[in-house]
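What you see is the complex with one protein chain gone and the rest in place.
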Amino acid sequence: MATIDYTIPGEPDLETLDIHVNVGPQHPATHGVFRMVLTIDGELVTDLDPVIGYMHRGNEKLPENCDYRQVIGYHDRTDYLAQFNTEHCYVEAVEKLTGIKPTERSEYIRVILAELNRITSHLMFIGAFSSDVGIFGTAFMYAFRDREFVQDFFEEITGERMMFNYFRPGGVAWDVPDDFRERCTQVIDRINSGLKDLEGMIVDNEIVLARCRGLSRVSTEDAINWGLSGPLLRATGLEYDLRKAEPYSIYDRFEFDIPTGKDGDVYDRVIMRLEEMKQSVRIVEQALADMPDGPIMAEGMKRTLRVPEGEVYMRVEGPRGEYGVYLVGTGTDKPYRHKVRAASFCNLSALRAMSIGNYVSDVIVILGSIDIVLGEVDR
Amino acid sequence: MFLLADNVWLDALLRMAIVAVLVPVGVILLTWVERKVIGRLQQRLGPMHVGPYGLLQGIADTIKLITKEDVRPDSADRPTFELAVFVIVVPVFMAAVAVPFTSDIFVRNMALGLFYFLAVSSLGIVGFVMAGWGSDNKYALLGGVRAGAQLISYEIPLILSAVAVAMLGQSLSLYTLVQLQDDTPFIAYQPLAFVIFIIAGLAELYRQPFDIPVAESEVVGGPTVEYSGIRWSMFQMSEFVSLVLISALASLLFLGGWTWPFGADNATWLQVCLMVAKTSAFILFFMWMRVTVPRLRIDQLMALCWQILLPFAFLQIIINGLVLVYDWPSWTLTILSGAAAIAMGTVLHQVARRSGVLYQTTGASQRVGSVL
Partner (left out) sequence: MLGILKALKTTLQAAARKPVTVQYPKEKKELPHRSRGFPVLLWDFDKDEPFCTGCQVCARACPVDCITVTMKDNPKKAAGKSKRKKIVEHFYLDYARCMRCDICVEVCNFDAIVMNNTWEGVELSTYDRQDLVLDKDALLKQSRTGELKDPFREPMGVAHSGWSPKEEEEEKAEETEASKEGDEG
């Protein structure tokens, strides 16, 4: 039963035309090259037509020519804000297919880095969302100040600030430096103090409340029907997180809560992501305390990895939702079919239903709250 | 009032020339100040590269804008498009004529100074609508229509709060109003009018939280989107000159201008210092608000004006009227006005907390835009 009413108020005596406004590929607010054709009646949006594909790069076809280590770089560039999570998904898929078991130390390193990357992704979201809502770049600067600190930490471990190419099937590429624990603790302290700034700017702000509370409410039933996942689904009240529902890697050893919202509106989605950052910090602290010493790559790995015949679908909880990799192997060292199930693509398909009947300004805010990454949507 | 030259006409011409030269130079300096202040509030340095501490950044920007190619869309309505800029810039400079900066430094000391200022600064609104229509661009049209609606609506609380002060001072001349404030500024008697003036002034300047006509993340630039080069710099200049003028007006009307706290007969240099300090305080406050507060949506903005600011502005005038007619002592004015100001703050607080639930719906058939 749809909860959206598409009728337009009143019977006008004047004959009026609806304007088509093209929120085009180049626009400061669309988070990438994404195009929406809005049909507006005054300020009300009566129809929305999303157009994607401006960033299609062949991320599913090109890996069919690459061996299993070369594909990891493609996953960095799919969801380019949460690279460790995507690499984690792909590497776990290969491990499932081949039966390799990664070492304990590398599992802990993977979890710590993936959760820190979730924090950087959510910081970027808060910065971009507050620019959409109208703050003139202050929350953006605060978010990026802390994000730089985490990226410097990543640079000390892997060498790169964004496209890491660090996880490998069987473990990680090389060991972390000796001051890993102290630096990680510094990073966590910095994130905790930075979150206070962001909370002060957004959480109780009356204007943010007036613009976001009650906007685009989504019920749990609608969310499941539309295929939403991640923070969008949890904001409607359903406690569903792949790290607890189908635990992968070593997530079943850690204690953390799953924040949920009540109404599924924009405000809940924002507050939830702030809370998720705090839960990620909890996981990192627990993992740091338990991390063992040992090898970081499984024993007896061959130089070229040949994957036996079979298929696997592996999914992880990315910061945007469920990120999945479907691999078909045929005994050679190159995958036969490599498909990526991107969270932003499925979340974006619900944009039309969520935004009809709202104002033009609201559509921008709703698009910001879905938190899309065009690399994932178009691949 | 001293004459710069013997002939009255020559004197007027010289004064206007001084204003026409000093004001753009002041604007160039003010762009540097704004970028530095915003940078510090965001925990970063501002411009540092051009000149020592980036002081020449305003000049570099001006040179860049002047030498840019003047691009005009082919289907733009040429007279409307090109005249819109002048219709915005000229009234702002005309309004600068009526504002006295100290007891000796002004262009004209008019008996109807306040009335002239408010009347002339309303003319610029037509320019925005002309820019929005003449650009032949849907974003410009949206921005221009929003700008027209917002600026016209917020004129009324601005004028009513200025009228309340004029009722207290029993005169429309800015000079007289300042001379009357030598022992207590009017803010002590009229806190409600002060708050309404600041909010309506922010809206007239289309700054955060009221900058929806030129919102960068939605209608990219609004009515100014198709202008480039020197025409666009005219828009910016008019915004900054209005900023200075509204801040100057606020310090003249409410904080006592050049007289408080040192009395009416002080040296010129002290008067200049006081005026500069008070105007700068308001300018810095407006910049601080710009960096911190998100923007309101257009219907929330209009609801704020017509359903909250306007009744409270009328309330302030009624309070003033009662106190003047029944000849009550001045402190009753402070108490009544202060109580009304606190009441307005409470109403705003409650409305903001409840507003999302009250009128945001997912169906288009419900009436939107009301806060009460």
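For clarity, chains are labelled A and B in written order, and residue numbers in each chain start from 1.
Here is the rule we go by: a contact is a pair of C-beta atoms (placed from the backbone, for glycine too) under 8 Å apart; a residue touches a chain by one contact, two chains touch by 3 or more.
None of the values given here were measured: they were computed from a predicted structure.
Engineer: Write down which of B:Val293, B:Leu315 or B:Leu333 is the residue touching the left-out chain.
Structural biologist: Answer from the full complex: B:Val293 touches the omitted chain.
Engineer: For a quick check of understanding: of A:Val33, A:Met55 or A:Ala298, which residue touches the chain that isn't displayed?
Structural biologist: Considering the complete complex, A:Ala298 is the one touching the chain left out.
Engineer: Of A:Arg69, A:Arg253 or A:Arg337, which one is in contact with the hidden chain?
Structural biologist: With A:Arg69, A:Arg253 or A:Arg337 as choices, the missing chain is touched by A:Arg69.
Engineer: What residues on chain B make contact with the chain left out of this view?
Structural biologist: Counting over the whole complex, chain B touches the hidden chain at residues 39-45, 48, 288-289, 291-293, 345, 348-349, 352.
Engineer: Residues of chain A in contact with the chain that isn't shown?
Structural biologist: Missing-chain contacts on chain A: residues 66, 69-70, 72-74, 138, 142, 145, 148, 152, 155-160, 163, 165, 168, 170-171, 173-175, 177, 197, 200-201, 203-209, 295-303.
Here is the rule we use: only the chains that are shown with their structure count from here on.
Engineer: Using the average of all C-alpha atoms in each chain as its centre, how far is it in Å between chain A and chain B?
Structural biologist: 42
Engineer: Tell me, which parts of chain A touch chain B in their complex?
Structural biologist: 3-9, 19, 21-22, 27-29, 43-44, 46, 130-138, 141-142, 145, 201, 205-217, 265, 267, 356-362, 364
Engineer: In their shared complex, at which residues does chain B touch chain A?
Structural biologist: Going through chain B, the ones touching chain A are 38, 41-44, 138-139, 142, 208-209, 211-212, 215-218, 220, 290-300, 348-349, 351-353, 355-357, 360-365, 367-368.
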